[in-house]
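Take a look at the structure below.
Only a single protein chain was left out; the remaining protein chains are all shown in position.
Then we have subunit A:
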Amino acid sequence: MEQIIHAGKPINACEVPISYGLKLDTLSCERDSRLLFEHLSLDLSSGSMLQVMGPNGSGKTSLLRILAGLMPPSEGAVRLESNSGSSVMPLNQMLLWMGYATGIKMLLTAEENLSWLCSLHQQPQSQSQIWQALAAVGLRGFEDVPCYSLSAGQQRRVALARLYLNPPPLWILDEPFTALDPQGVTQLEQHLVRHCEAGGLVILTTHHTLTLTPARFTTLALGS
(Lines give C-alpha, C1' and ligand atoms only; values in the text may rest on other atoms or scores of the structure.)
Protein backbone atom coordinates (compact mmCIF):
# COMPACT_ATOMS: atom_id res chain seq x y z
CA MET A 1 0.00 0.00 0.00
CA GLU A 2 2.87 2.32 0.81
CA GLN A 3 4.22 1.87 -2.69
CA ILE A 4 0.95 2.89 -4.23
CA ILE A 5 0.91 6.07 -2.22
CA HIS A 6 4.50 7.03 -2.91
CA ALA A 7 4.14 6.40 -6.62
CA GLY A 8 2.45 9.79 -6.72
CA LYS A 9 -0.58 8.55 -8.60
CA PRO A 10 -4.09 9.20 -7.39
CA ILE A 11 -5.57 6.20 -5.67
CA ASN A 12 -8.81 5.02 -7.09
CA ALA A 13 -11.27 3.70 -4.54
CA CYS A 14 -12.83 1.37 -7.05
CA GLU A 15 -9.58 -0.29 -8.05
CA VAL A 16 -7.77 -0.42 -4.72
CA PRO A 17 -10.13 -1.27 -1.88
CA ILE A 18 -7.74 -0.10 0.80
CA SER A 19 -8.85 0.59 4.29
CA TYR A 20 -8.06 3.95 5.81
CA GLY A 21 -9.50 6.31 8.31
CA LEU A 22 -9.73 10.02 8.88
CA LYS A 23 -9.11 10.96 12.50
CA LEU A 24 -10.25 14.28 13.91
CA ASP A 25 -8.33 14.86 17.09
CA THR A 26 -9.82 17.43 19.52
CA LEU A 27 -10.41 20.00 16.81
CA SER A 28 -11.33 23.52 17.77
CA CYS A 29 -12.11 26.41 15.49
CA GLU A 30 -12.23 30.04 16.43
CA ARG A 31 -13.15 32.73 13.94
CA ASP A 32 -13.24 36.45 14.62
CA SER A 33 -12.89 35.62 18.34
CA ARG A 34 -16.03 33.48 18.23
CA LEU A 35 -15.67 29.84 19.16
CA LEU A 36 -17.44 27.77 16.48
CA PHE A 37 -16.72 24.34 17.96
CA GLU A 38 -14.21 22.86 20.34
CA HIS A 39 -12.73 19.47 21.24
CA LEU A 40 -14.31 17.75 18.28
CA SER A 41 -13.00 14.19 18.02
CA LEU A 42 -14.24 11.72 15.46
CA ASP A 43 -12.99 8.61 13.69
CA LEU A 44 -14.20 8.04 10.17
CA SER A 45 -13.27 4.91 8.32
CA SER A 46 -13.48 4.12 4.64
CA GLY A 47 -16.96 3.19 3.50
CA SER A 48 -18.73 5.71 5.67
CA MET A 49 -20.47 8.99 5.10
CA LEU A 50 -20.58 11.97 7.44
CA GLN A 51 -23.23 14.63 7.12
CA VAL A 52 -22.39 17.85 8.93
CA MET A 53 -25.48 19.76 9.95
CA GLY A 54 -26.18 22.94 11.82
CA PRO A 55 -27.67 26.41 11.41
CA ASN A 56 -26.03 29.06 9.22
CA GLY A 57 -22.78 30.31 10.68
CA SER A 58 -22.30 27.28 12.91
CA GLY A 59 -18.96 26.43 11.33
CA LYS A 60 -19.87 23.69 8.84
CA THR A 61 -17.81 25.13 6.02
CA SER A 62 -14.97 25.99 8.42
CA LEU A 63 -14.88 22.36 9.58
CA LEU A 64 -14.77 21.11 6.01
CA ARG A 65 -12.04 23.57 5.09
CA ILE A 66 -10.02 22.41 8.09
CA LEU A 67 -10.46 18.78 7.03
CA ALA A 68 -9.38 19.61 3.49
CA GLY A 69 -6.27 21.34 4.80
CA LEU A 70 -7.27 24.77 3.51
CA MET A 71 -7.48 26.26 6.99
CA PRO A 72 -5.46 25.42 10.08
CA PRO A 73 -7.55 24.46 13.13
CA SER A 74 -7.15 26.64 16.22
CA GLU A 75 -6.38 23.46 18.15
CA GLY A 76 -6.11 19.77 17.39
CA ALA A 77 -5.15 17.93 14.24
CA VAL A 78 -6.57 15.96 11.33
CA ARG A 79 -4.83 12.76 10.28
CA LEU A 80 -5.42 10.39 7.44
CA GLU A 81 -4.19 6.95 8.46
CA SER A 82 -4.21 3.61 6.76
CA ASN A 83 -5.81 1.08 9.09
CA SER A 84 -3.36 -1.72 8.39
CA GLY A 85 -0.06 -0.01 9.04
CA SER A 86 -1.43 3.06 10.81
CA SER A 87 0.94 5.18 8.75
CA VAL A 88 0.01 8.72 7.93
CA MET A 89 -0.91 9.27 4.30
CA PRO A 90 -0.57 12.49 2.35
CA LEU A 91 -4.04 13.98 2.30
CA ASN A 92 -3.81 15.82 -0.99
CA GLN A 93 -3.37 12.66 -3.06
CA MET A 94 -6.50 11.13 -1.60
CA LEU A 95 -8.74 14.17 -1.55
CA LEU A 96 -11.44 15.50 -3.82
CA TRP A 97 -12.56 18.87 -2.47
CA MET A 98 -15.56 20.73 -3.79
CA GLY A 99 -16.26 23.97 -2.00
CA TYR A 100 -19.35 26.11 -2.26
CA ALA A 101 -17.45 27.92 -5.02
CA THR A 102 -16.75 24.96 -7.21
CA GLY A 103 -13.68 26.13 -9.14
CA ILE A 104 -15.53 26.17 -12.47
CA LYS A 105 -14.41 29.03 -14.73
CA MET A 106 -17.36 30.79 -16.32
CA LEU A 107 -15.38 31.72 -19.42
CA LEU A 108 -14.37 28.15 -20.20
CA THR A 109 -16.62 25.45 -21.63
CA ALA A 110 -17.67 22.45 -19.57
CA GLU A 111 -15.14 20.23 -21.31
CA GLU A 112 -12.26 22.72 -20.96
CA ASN A 113 -13.04 23.11 -17.27
CA LEU A 114 -13.01 19.38 -16.65
CA SER A 115 -9.92 18.65 -18.68
CA TRP A 116 -8.02 21.35 -16.76
CA LEU A 117 -9.26 20.09 -13.37
CA CYS A 118 -8.33 16.53 -14.34
CA SER A 119 -4.80 17.46 -15.31
CA LEU A 120 -4.47 19.57 -12.15
CA HIS A 121 -5.55 16.68 -9.94
CA GLN A 122 -3.63 14.06 -11.91
CA GLN A 123 -6.71 12.22 -13.06
CA PRO A 124 -5.63 11.69 -16.68
CA GLN A 125 -8.72 11.56 -18.86
CA SER A 126 -9.42 11.28 -22.53
CA GLN A 127 -11.92 13.52 -24.22
CA SER A 128 -14.41 10.67 -24.56
CA GLN A 129 -14.26 9.95 -20.81
CA ILE A 130 -14.99 13.60 -20.10
CA TRP A 131 -17.93 13.51 -22.49
CA GLN A 132 -19.20 10.36 -20.78
CA ALA A 133 -18.95 12.03 -17.37
CA LEU A 134 -20.83 15.06 -18.68
CA ALA A 135 -23.49 12.75 -20.12
CA ALA A 136 -23.70 11.02 -16.72
CA VAL A 137 -24.61 14.32 -15.04
CA GLY A 138 -27.15 15.09 -17.75
CA LEU A 139 -25.12 17.59 -19.75
CA ARG A 140 -24.98 15.74 -23.06
CA GLY A 141 -24.87 18.36 -25.80
CA PHE A 142 -23.52 21.07 -23.49
CA GLU A 143 -19.85 20.06 -23.76
CA ASP A 144 -18.83 23.07 -25.85
CA VAL A 145 -21.06 25.65 -24.20
CA PRO A 146 -19.28 28.30 -22.11
CA CYS A 147 -20.28 27.88 -18.48
CA TYR A 148 -21.58 31.45 -18.12
CA SER A 149 -24.46 30.57 -20.40
CA LEU A 150 -25.42 27.51 -18.34
CA SER A 151 -27.92 27.73 -15.49
CA ALA A 152 -26.76 27.56 -11.86
CA GLY A 153 -27.86 23.94 -11.61
CA GLN A 154 -26.02 23.02 -14.79
CA GLN A 155 -22.87 24.76 -13.56
CA ARG A 156 -23.10 22.69 -10.38
CA ARG A 157 -23.46 19.58 -12.55
CA VAL A 158 -20.27 20.44 -14.45
CA ALA A 159 -18.42 20.47 -11.13
CA LEU A 160 -20.13 17.24 -10.06
CA ALA A 161 -18.96 15.52 -13.25
CA ARG A 162 -15.57 15.25 -11.55
CA LEU A 163 -17.10 12.65 -9.25
CA TYR A 164 -17.52 10.43 -12.30
CA LEU A 165 -13.94 10.83 -13.57
CA ASN A 166 -11.90 8.19 -11.77
CA PRO A 167 -11.90 10.25 -8.56
CA PRO A 168 -9.70 9.88 -5.47
CA PRO A 169 -11.36 8.10 -2.50
CA LEU A 170 -11.92 10.89 0.05
CA TRP A 171 -14.64 13.32 -0.98
CA ILE A 172 -15.27 16.51 0.95
CA LEU A 173 -18.26 18.32 -0.52
CA ASP A 174 -19.66 21.62 0.72
CA GLU A 175 -23.37 21.91 -0.12
CA PRO A 176 -23.19 19.65 -3.21
CA PHE A 177 -26.97 19.63 -3.65
CA THR A 178 -27.26 23.41 -4.14
CA ALA A 179 -29.30 24.37 -7.21
CA LEU A 180 -29.87 20.76 -8.29
CA ASP A 181 -33.32 19.60 -9.39
CA PRO A 182 -34.98 16.63 -7.55
CA GLN A 183 -33.84 14.17 -10.19
CA GLY A 184 -30.26 15.47 -9.91
CA VAL A 185 -30.43 15.20 -6.12
CA THR A 186 -31.53 11.55 -6.29
CA GLN A 187 -28.83 10.72 -8.80
CA LEU A 188 -26.13 12.37 -6.68
CA GLU A 189 -27.35 10.56 -3.55
CA GLN A 190 -27.12 7.26 -5.41
CA HIS A 191 -23.64 8.08 -6.63
CA LEU A 192 -22.45 9.02 -3.13
CA VAL A 193 -23.81 5.77 -1.69
CA ARG A 194 -22.16 3.75 -4.46
CA HIS A 195 -18.87 5.48 -3.72
CA CYS A 196 -19.12 4.66 -0.01
CA GLU A 197 -19.96 1.05 -0.76
CA ALA A 198 -16.87 0.81 -2.96
CA GLY A 199 -14.72 1.84 0.00
CA GLY A 200 -14.79 5.59 -0.40
CA LEU A 201 -15.34 8.17 2.30
CA VAL A 202 -17.75 11.08 1.89
CA ILE A 203 -18.02 14.13 4.12
CA LEU A 204 -20.65 16.66 3.16
CA THR A 205 -22.76 19.49 4.44
CA THR A 206 -26.32 19.92 3.37
CA HIS A 207 -29.59 21.22 4.76
CA HIS A 208 -31.46 18.75 2.66
CA THR A 209 -32.57 15.48 4.30
CA LEU A 210 -30.82 12.59 2.60
CA THR A 211 -33.25 9.92 1.46
CA LEU A 212 -30.55 7.43 0.56
CA THR A 213 -27.67 6.73 2.91
CA PRO A 214 -24.98 4.05 3.07
CA ALA A 215 -24.83 1.48 5.88
CA ARG A 216 -22.26 3.46 7.82
CA PHE A 217 -23.79 6.90 8.06
CA THR A 218 -23.07 9.49 10.75
CA THR A 219 -24.44 12.94 11.28
CA LEU A 220 -22.68 15.66 13.18
CA ALA A 221 -24.69 18.59 14.48
CA LEU A 222 -22.73 21.77 15.02
CA GLY A 223 -23.83 24.84 16.88
CA SER A 224 -26.11 23.07 19.35
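Assume a contact is a pair of C-beta atoms (placed from the backbone, for glycine too) under 8 Å apart; a residue touches a chain by one contact, two chains touch by 3 or more; residues count from 1.
In the analysis below, contacts and distances are computed from a predicted model.
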{"item": "Name under which UniProt lists the unshown chain, selected from \"Heme exporter protein B\", \"ABC-2 type transport system permease protein\", \"Acetolactate synthase small subunit\" or \"Putative membrane protein\"", "value": "\"Heme exporter protein B\""}
{"item": "Option touching the unshown chain, where A:L117, A:A133, A:L160 or A:V193 are the choices", "value": "A:L117"}
{"item": "Chain not shown: contacting residue from A:M106, A:A179 or A:A215", "value": "A:M106"}
{"item": "Missing-chain contacts mapped onto subunit A", "value": "8, 10, 65, 68-72, 90, 92-93, 95, 97, 99-108, 112, 115-117, 119-122, 146"}
